[in-house]
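Presented below is the structure to which this report refers.
For this view, one protein chain was removed and the others were kept in their places.
Then we have chain A:
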Amino acid sequence: MLARIPTCLPAASGLRATFSFLSKPVPSRPTVRPSKQRSFASASSPPPAEGYMQGVSESAFILDTPEKTLAHGELSDALMVASRAETKRMNLCQAVNDALSTALATDDTACIFGEDVAFGGVFRATVGLADKFGRDRVFNTPLCEQGLVGFAIGMAAVGSTAIAEIQFADYVFPAYDQIVNEAAKYRYRSGNSFNVGGLTVRMPCSAVGHGGHYHSQSPEATFLQASGVKVVTPRSPTQAKGLLLASIRDRNPVLFMEPKILYRAAVEHVPIEDYEVPLSKAEVLNEGKDITLVGYGSQIYVLESAARMAEAAMPGLSVEIIDLRTIVPWDEETVIKSVMKTGRLLVSHEAPLTGGVAAEVASTIQEKCFLRLEAPVARVCGYDTPFPLVFEKLYLPNAIRVLDKIKQLLAY
C-alpha cells in the first residue's frame, strides 16, 4: 500500500520549530474518535486504563473507511474469493475476538483457554465466545502459565488446535521452558513424527502508559533463539485479524503478541469475511527514498509520527516505513531491498536495546547492504533497564528520539 503521510501538521522547519510544535496538542481532524482526545493527555493527569497511543488517531495507515480497507492490496487479494466484501468498524481487541470466533467456527478441534478467558478476558478479547461455542471450548485454566502452555502443547501434539492466552506477555516466562524446550523443538526432535503446529499462544504486550515492570514488557527477542517458534505482532485491527487467523492455522507454534495499548486506540474497518494476512512478510507502509524505518506493533505509529515531523522539518525528505509484522522468521528480503534503495536504516522497538530484535536486523543489514549504507544502522530502543513506572515517557523510544536519530543519520 502506498500511503502518503498527510501534511495536516503546521509547516515547520528546523529542529527548534519541530520541538515547539510538539509542546502543543495536535489539532484533531473532524472524524475524531473519543480515544483520540487522550492522545496527548497532560503529564499530570493519570493515564486512562487502556493507556494512550500517540499518533494512532492521526495515522494514515489506519483503514478507517470501508473504501480504504477494500482498496488495501493485500486485504482485497485475500477477499477476492469471498462472496461478501463487507467491513465492520472494530478496535484491535474486537478484531482479535472476531478472529478467534472465526477460528472456532471453522475448526471443531479448536479450543481457547487461559486465565479468566471464560467471562471474556481481562481485556475483553474473548467476550461472548464461551456462550457461543460452549465451556468445553472456551475455558478458564488454573493460574499457572507453565501448566496452560504445556496443556496446549499436548492438545496440539495429538492434532487439535490450541489457542492459549497468557494474560500479560510479562508472565510468559514461567512457560519459557515449555515454549523453548518443548513447543519449539517438538517437530525437529521427533524427526517430524510429531508436531505442535496447531499451537498459538496469544499475549498482550508492550507499554500501556502506567504498566511498570510487569505490565509493559516486550519479550519478543527472548524467543529469537528458540528455533522453531514463530513470533508475530500486529499493528492494527485488520492486521490483527488476518495475522491471528494465519497464526492459528500455520503448521508451526506461533507466539502472537498483541500491543495492548492498541486494543481500544486502533479502530479500523475490518473485513467481516474469513481472511489471512501472510506470515514472514513485512509490509512497506510508506514508500520513500532517503531513509528506511523498521518497526512493528504500536511502534509503527511512533515511526510514522517521527517521519511526519522529519518531513515537516526537512522539506523534500522521503521516508520509507516498514512494518516487520512477523519477527521470527522475519522478512529479510523486503528490508534489504528497501535499504539498498535508501542507504540508511533505523530500527526501533520498545524492548531494551541489548540483545533486541534491532540488533539482529542491524547486523543482517550491515552484512547484506554494506556497500550501500551511507550511515551506520541506527537503533532507537528501550534502555537496558527494567521497564520503569514514573519514567515511562523518558524510557520509551518516542517520536522525538526517532526524529533526532533520523536527523543524525541524514547529516552523517
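For the reader, a short list of remarks on this structure follows.
Just so we're on the same page, a contact is a pair of C-beta atoms (placed from the backbone, for glycine too) under 8 Å apart; a residue touches a chain by one contact, two chains touch by 3 or more; residues count from 1.
In the analysis below, contacts and distances are computed from a predicted model.
For the chain that does not appear here, its UniProt entry gives the protein name "2-oxoisovalerate dehydrogenase subunit alpha", which is one of "Trafficking protein particle complex subunit BET3", "2-oxoisovalerate dehydrogenase subunit alpha", "Probable cytosolic iron-sulfur protein assembly protein CIAO1 homolog" or "Translin-associated protein X". Screening A:G55, A:G121, A:G228 or A:G288 against the full complex identifies A:G228 as the residue touching the chain left out. When the full complex is taken into account, the listed residue touching the unshown chain is A:N252, out of A:N252, A:S305 or A:T342. The residue from A:N181, A:Q225 or A:Q408 that touches the chain not shown here is A:N181.
Looking at A:P66, A:G120, A:G154 or A:P386, the residue that reaches the missing chain in the full complex is A:G154.
Those residues of chain A that touch the chain absent from the view are 109, 111, 113, 136, 139, 141-142, 144, 146-160, 162, 174, 177-178, 181-182, 185-195, 197, 227-228, 230, 251-252, 280, 329, 332-333.
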